[in-house]
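Below are the structure tokens for one structure; questions will follow.
A single protein chain has been omitted; all remaining protein chains appear in their positions.
Our next item is chain A:
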Amino acid sequence: MNIYKIQATIYRDIREFFTNYAVLTLLLMPPAMAALYGTTAQSAGEKMPDVMIFVVLGTTLSAITTNIPLMLYAEENEHGLLKLVTHTRQDLLNGLLGRSVLTLIITGAVVIISIFIMQGMHIFSFQLMTGFILAAIIFLNLGLWTGLYAKLQSTSTVYGVIVLFFLGMTPIIETLNLGESSIISGLAGLTPVYQLMAIYNNAGIMPYVILAVWLALTTFLVWMVVSKRTETL
């Protein structure tokens, strides 16, 4: 681990975040959704349903924590930019660590802003915070895995949309009234954002176990893709 290289990556990515319109749009997406849902609930004179807060949380995790590193790595892969300073596995890991730290910090900031807009701070507890941190690392791993794997920016969009709809926005299924016996509901119940809802509803240890399985699986995928990518440096 080289602290200078991690700091340098954070320095570069901060500039990249705020000059890349695609990244800026992703950053604005969760607060915009939060404002939209909040205003709709307010104008209907209703309290915001908790499930909508989890939809925004899931959107933040998929749009920011997954999609931003995914897009940045895909662009670097397409233009061969990774080779600018990355020549060894150690360099790749230092860059990856720097990008991960910044992405997690930005995720935290956007979540706080979005939840604040929706006036949903009441949902947070120590347990949910723990679950959220695990979920954030899972979504980050998904972004790093697909990002290092994607050769083109166009393919990264496909990966990004899949994660957004199938893993990020899954709580929206709750509003479709599919019934608990439906296969879709069953599968959705295994997704990371659903585990956050389960933690919020005091479902015991099981959500943490499922999150741990997700974490192990995605960490393994990142380890695999780092090894594969090192060969081409």
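Just so it is clear, a residue touches a chain if its C-beta (ideal position, glycine included) is under 8 Å from a C-beta of that chain, and two chains touch if they have at least 3 such contacts; residues count from 1.
Basically, contacts and distances are computed from a predicted model.
K.L.:
Given the choices "ABC-2 type transport system ATP-binding protein", "Biotin-dependent carboxyltransferase family protein", "Fumarate hydratase subunit beta" or "Anti-sigma factor antagonist", state the protein name listed in UniProt for the chain not shown.
P.N.:
"ABC-2 type transport system ATP-binding protein"
K.L.:
Can you list, in ascending order, the chain A residues touching the missing chain?
P.N.:
Residues 4-5, 7-9, 11-12, 15-16, 19-20, 79-81, 83-85, 87 of chain A touch the chain absent from view.
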